[in-house]
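Just passing along the structure, written as structure tokens.
Only a portion of the chains appears, each positioned as in the full assembly.
To keep things simple, chains are lettered A and B as they appear, and every chain counts its residues starting from 1.
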Amino acid sequence: MVNGIVLPIKKVFSLVDSRITVEIKDEGRQLQGRLVAVDEYLNIHMDETVEMNRGTRRNLGTVVIRGNNILTIAPTA
Amino acid sequence: MVNGIVLPIKKVFSLVDSRITVEIKDEGRQLQGRLVAVDEYLNIHMDETVEMNRGTRRNLGTVVIRGNNILTIAPTA
């Protein structure tokens, strides 16, 4: 098993078509939705997106998120 | 269907000539307007731009937005 060559981006690619939770840097905000596409910069294309912000929910539909402003990406529990 | 090779940037390219909403990182501000051009860094050239900031509107006309300071790009609902 050669761990060093399994890239973190591969984990995110494996989540395409499933539901993910994206935490935004510095803002206490999360976006949850279906991962449509992702690239090497961790730019994210999601649909059915819901913003969770300190207890409030807002439907955003389709969004593209700039990768550098993302703190974490995880499968939705 | 090979999801991994459909890039997020393609979604944004598909919005050229239509109206988009750009959310600025950290600022609670949105810019709405017509997408004229976009590049791989998500730098945005918009015209007919209106800034929406906590209930106030301001006409900005033509602007170029630096991609790294953009949080999300979405079609205007």
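Rule of thumb we're sticking to: a contact is a pair of C-beta atoms (placed from the backbone, for glycine too) under 8 Å apart; a residue touches a chain by one contact, two chains touch by 3 or more.
A quick note: this is a predicted structure, and the numbers were derived from the prediction, not measured.
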| item | value |
| --- | --- |
| Number of identical chains forming the whole complex, with 2 shown | 6 |
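By definition in this document, only the chains that are shown with their structure count from here on.
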| item | value |
| --- | --- |
| Distance between the centres, which are taken as Cα means, of chain B and chain A, whole angstrom | 18 |
| Residue numbers on chain A that touch chain B, as the complex places them | 13, 16-17, 24-27, 36-39, 43-45, 60-66, 68-69 |
| Sites on chain B touched by chain A in the complex | 3-4, 6-12, 25-26, 42, 67-68, 70-75, 77 |
